[in-house]
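What you see is the complex with one protein chain gone and the rest in place.
Coming up: subunit A.
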Amino acid sequence: MTTQSIAELSQQLANKEVSSVELTKDYLARIKQHDGALNSYITVTEEIALAQAEYADKLIQQGNTSPLTGIPVAHKDLFCTDGVLTTCASKMLHNFVPPYESTVTQRIKSAGAVMLGKTNMDEFAMGSSNENSHFGAVKNPWDLTKVPGGSSGGSAAAVAANLCVAATGTDTGGSIRQPASFCGITGLKPTYGRVSRFGMIAYASSLDQAGPMARSAQDCAYLLQAIAGFDHNDSTCSEVATEDYLAGLDQPLNGLRIGLPKEYFGEGLQEGVAVAIQNAVKEFEKLGATVVDISLPNLQLSIPSYYVIAPSEASSNLSRFDGVRYGYRCEDPKDLMDMYKRSRAEGFGKEVQKRIMVGTYALSEGYYDAYYLKAQRIRRLIKEDFVNALKQVDVIMGPVAPTTAFGLGAKTDDPVAMYLEDIYTLSVNLAGIPAMSIPVGFADNMPVGLQIMGNYFAEAKLLNVAHQYQLATDWHQQTPNLAEGA
């Protein structure tokens, strides 16, 4: 089976060259064949998928379709799905079946798409390697000894390995872009507030944002069209009107001003990654863009700022997992305190516990001003950096991550090295602007992602820029060779 775009598949479905049931069965078979080695899914919802595919075929018969009708997709396992296990890759929620549907998955469902299952991730979206999962690490389809990135590693690996056409992810500090980069796919983190967070299990509420992960910018545009827009269930969801994300894709890039921040090309950047990024920028120049050197002086401060704000919010967001109403509860609690302590100590993994403790400490009396408030002040500086830079240029480009995918276990004992993985992505979340990762080549046989950052609500512009590049190149069409049974 060759990989095909949503546009192509949609056309084939409309022409009755293939039915959604046939397509869905193909994908379910591929998952059976390959996911034992990849571990990209936590739950495969075969029955639901086939039922939805049958329904989609009926809609297609009636001619009552959207571009996503009948297209098999997968959801990161932190979107609540009504009646379907939703674990956040945590023992804490190993048995949690939500009684409701998240806005993102509901909108994709309403567009007629087929849900193949729920993808693996770092527990509660905390991690950059997908090694922090109660259900085991996800492997990179390009090299099974390497990580797929995180936290949306399952979604990225599944798309890269063609175990779904497209997937949803979430991005709090790079969790869509970095795994997209590591797995050679296209991912978009929209502007904060562009997509509803309702039904998305929160990690850090002021940073979390859901977005599409797919093979191409065009496929991402189809998904974004379905999920973007106001939702009265999420007070932080924006009322700014959505755009037609597909209509703008064909705009030529003549006169596009690209900012290259010098801070993104400094120490620690793998040479092969730098070369791939430089080549991509040259390609954009060929397409009519001009390059401007810019500076985002507070980039270095994004790591300490993020690692105070995100854990602070997480420490509060994860308080509801107390063993009282749902999820994991320890055996034979002695009393209330024992129940709280053991349920949470046994239910949460190490990284989650670490971040809860860091956040609890940062918010404590006597430390709040020095940590939380200071981090918020830095956040404003970082935001101003972007606002100022985006007055001079239309988009900002740089690497997504300093390296290509690293080996499984290579950084698990070095948290600082792991946190540095996110140096180029965190600031985007702190500022709230949208950003993409698109594949632009390989370094040491592993994919390299280019990051494209834009102004608030400029998703259409980002998708346009990415699409024009993908029309001129074929990096996004490269697929890993999966061995039989791997």
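Assume a residue touches a chain if its C-beta (ideal position, glycine included) is under 8 Å from a C-beta of that chain, and two chains touch if they have at least 3 such contacts; residues count from 1.
As a working rule, contacts and distances are computed from a predicted model.
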| item | value |
| --- | --- |
| Protein that the absent chain corresponds to, by UniProt name, given "NADH-quinone oxidoreductase subunit J", "FkbH like protein", "Aspartyl/glutamyl-tRNA(Asn/Gln) amidotransferase subunit B" or "MMPL family transporter" | "Aspartyl/glutamyl-tRNA(Asn/Gln) amidotransferase subunit B" |
| Of A:262, A:286 or A:320, the residue in touch with the unshown chain | A:320 |
| Given A:135, A:372 or A:469, the one touching the chain that is not displayed | A:372 |
| Option from A:68, A:93 or A:221 whose C-beta touches the chain left out | A:93 |
| Candidates A:199, A:261, A:399 or A:447 - the one touching the absent chain | A:199 |
| Residue of A:236, A:412 or A:477 in touch with the missing chain, whole complex considered | A:236 |
| Contact set of subunit A toward the excluded chain (per top definition) | 78-80, 86, 88, 93, 96, 98-100, 102, 197-202, 204-206, 232-236, 312-313, 315-316, 318-322, 324-326, 336, 340, 360, 363-365, 368, 372 |
